[in-house]
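Removed: one protein chain of the complex. Kept in place: all other protein chains.
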Amino acid sequence: MNKFYHILKTLFLFGWSLFVVFPFLWALTTSFKDANAITSGATYIPWVDYEPSTQGWTSLFTTGSQGINIVGPFIDSAAVTLIASLVSLALGTLAAYGLSRFEYRLGFVKNADITFFFISQRIMPPIVLAIPFFLMLKELGALDTIFGLVLVYVALLLPIAVWVMTDFFAGIPKELDEMAMTDGCSPIGAFFRVILPNSVPGLVVAGMFCLIFGWNDFFFAFTLTFTETQLLPVSIVSLNSSVTPWWSLSAFALISVAPLACVAVIVERYMSRGTMSGAIR
Amino acid sequence: MTPTSTFGVNTMLSSKHFFLLPALLTLVAIILFPLLFTIRVSFSSWDVFQSGLDYIGGKNYGRVLADERFWQSLGRLSLLSLISVSLQYTLGFALALAVWKQVRGGRFLRVLFLIPMMTTPVVMSVIWRTVFHESLGPANDILGMFGIGAVPWLSSATGAFISVLIVEVWQWTPFMFLLLLAGLVSLPREPYLAAAIDGAGTWRTFWQVTFPLMAPITIGALIIRLIEASKIMDTVYVLTSGGPGTATETSSYYIYIRGLRDFQIGYSAALSLVYLVIMIVSLTVIAKLLLRLLVGKVG
Partner (left out) sequence: MKYRFTTSASVLAIIASSAVPVSAQDYTRFGIEQDLPGTCSYAATDAKDYSGRTLNIITHAIPVIGEPTALHAEQFAELTGAEVNVVHVPFGDLFQRIMIPFQSEQNAYDVMFYPSLWIGDFSRFLAPVPEAYVNSTGMMDVTPSFTGVATWNGEMIQYPMDGDRHYLKFRTDVFDNAEVQAQYLADTGNELTVPATWEEYNQVAAYFNASDWDGDGELNYGSAEVAKRDDLMFSAFISRAAPYAKHPDVQGGFFFDLETMEPLINTPGFVRGLELFIEAQASFPPGGTNFGLGDEIFSFGGGQTLMSYSWDDAYIQANQEDSRIRNMVAAAPLPGASEVWNRTTGAWDTFETPNRAPYMTWGWSSAVSSMSEEQEMGFDFLCFFSNEANAEHDMQIGRFGVNPYRNSHFDIDYWKGQGWADKTAQTYVTTLSEMEESQNRVFDLRVPGVSQFMSSMANGVAEAMAGQKTAQDALDDVAQEWAEIADRIGKDRLRDAYANVVTLEDNEG
């Protein structure tokens, strides 16, 4: 019986791995093609099926009309994502801790409702808010600036941070807080000195989600910037014309995954150490 | 509930506000205007040839109620989200179980399985579009090697639906995988020892121990994933543009067409608010249902 499950498991893992890796492999080989290699049907192996060219890769780093330079957008994306994630994480963690430890009441609105309010911000599709945000940033003179984007992203990422950390804190026994306070800490002190250091796994997960959703946002960056600030997903879409250069897009896809793939490695380390226990209740 | 302490009530109160207020105020400050604006503009006829906030009463809402295309898009969205999230959950759970205990190359697999979630949907959808390209892409090419004819991935209604499903499952199963694996890793040992003593097999152990213990996480993960899935936009935008015809036109895509393609700002605001209300109601219902279903079991 066990043998059967074992084989099944191996096949399953192998099959899924293949599925995961397939688009990346395809992107890799496509990034070395040019127009002729595409028009005659699907080709796979360079030199055997088609003549490779480095056009796809070089176009990503050339400025001017020959290519799209992704260095600038890369930096802009990194700046906006990191700042917005940090702010969201900070504010969200505080709020989550508050919601899990104290009782709030605003009329008939209670803790659960407040948490729900935070999370429900994620329901609105970006399209809906695009124009209002545009007008709002315009009044603030923040269109096409990093500040403007950070403002909008904080509103998007805060709910995520709150959600993850609320679940996480619920899993930390209140005895910990109490011990800290009987030792003479104020509640705020208890939080910073005792709880926070023990919350690293939760922070890692929350941070990761913030980074992912921030880095990969397309819509707001697209609507709210013109020429000064360009984020990565928007700059790639500038290649989405009637004659799509598959090769540049493939090269781009591979490069844009790289930073977050590193994050994946870090997160996995926490998972395997089993310290994610209680990261999600 | 409030921590006992030797501090006075005032300190407690100010601490309590210190924690919640910054986040709450920030969020409200940023989204208050957009929300109010959307509500206001939904009562106007702001359109491409006429910008500005006139007042036309509830006309837009009347149009929404009669808008067949909108309601159809909701139906499609529900179908797509429910199937997609269920698949993600099942596969994610299976994967988490598979790599939970020691397994060869476990570390590598765990990182690998996380990667799709890290990719930018807009970008990966372009790659997938080239994969599903019916004449020049590898999907049909490889199937052809097995003797299967060209599958209309993007030019038939069912094909397009499935293509979108495939991309969504590829992209978001890692999300479930991560949450469920984290949950598994933190499960207590005792119930398993008890089950082992009872002589329970793998299957029974799963259903009677693992699954019930994972109920809270299941609910949280499903709800969050449903919220995110319902907003699906980038994939549809790049892969099928809502097509063929309206086969993969989800609500957010339809709102996008009305709002930013047709530039009917007033009408799309009304559509968005109706959508918002429907989503909040359905998600609350689903959440309550899941709670009763799953937590009831643990009881």
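Going by the order they are written in, the chains are A and B; count residues from 1 in each one.
To be clear about the criterion, contacts are C-beta pairs under 8 Å (C-beta built on N, C-alpha and C of every residue); 3 or more make two chains touch, one makes a residue touch a chain.
This is a predicted model, so every value here is computed, not measured.
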*Of A:30, A:93 or A:223, which residue touches the hidden chain?*
A:223
*Who touches the missing chain here, B:78, B:208 or B:246?*
B:246
*For chain B, which residues touch the unseen chain?*
45, 47-49, 51, 133-136, 140, 150, 152-155, 157, 241-247, 257, 260-264
*When the complex is taken as a whole, what residues of chain A touch the one chain not shown?*
35-36, 38-41, 63-65, 68-69, 72-73, 131, 134-135, 138, 143-144, 222-223, 226-228, 230, 235, 237-245
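Just so it is clear, only the chains that are shown with their structure count from here on.
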*Distance between the centres, which are taken as Cα means, of chain B and chain A, whole angstrom*: 14
*Complex contacts: residues of chain A adjacent to chain B*: 1-2, 5, 9, 12-13, 16-17, 19-23, 26-27, 30, 38-39, 41-42, 44, 91-92, 94-95, 97-99, 101-104, 114, 118-133, 135-136, 151-152, 154-155, 158-159, 162-163, 167, 174, 177-178, 181-182, 186-188, 190-191, 205, 212, 215-216, 218-219, 232-233, 236-237, 240, 244, 246, 249-250, 252-253, 256-257, 260-261, 263-265, 267-268, 271-272, 274, 276-281
_Help me check something: in the complex, which residues belonging to chain B touch chain A?_
1-7, 11-12, 15-16, 18-20, 22-24, 26-27, 30-31, 33-35, 37-38, 41, 91, 94-95, 98-99, 103, 106-107, 109-124, 126-128, 130-131, 135-138, 140-142, 170, 178-179, 181-183, 185-186, 201-202, 216-217, 220, 224, 227-228, 230-231, 233-234, 238, 251-252, 255-256, 259-260, 265, 268-269, 272, 275-276, 279-280, 283
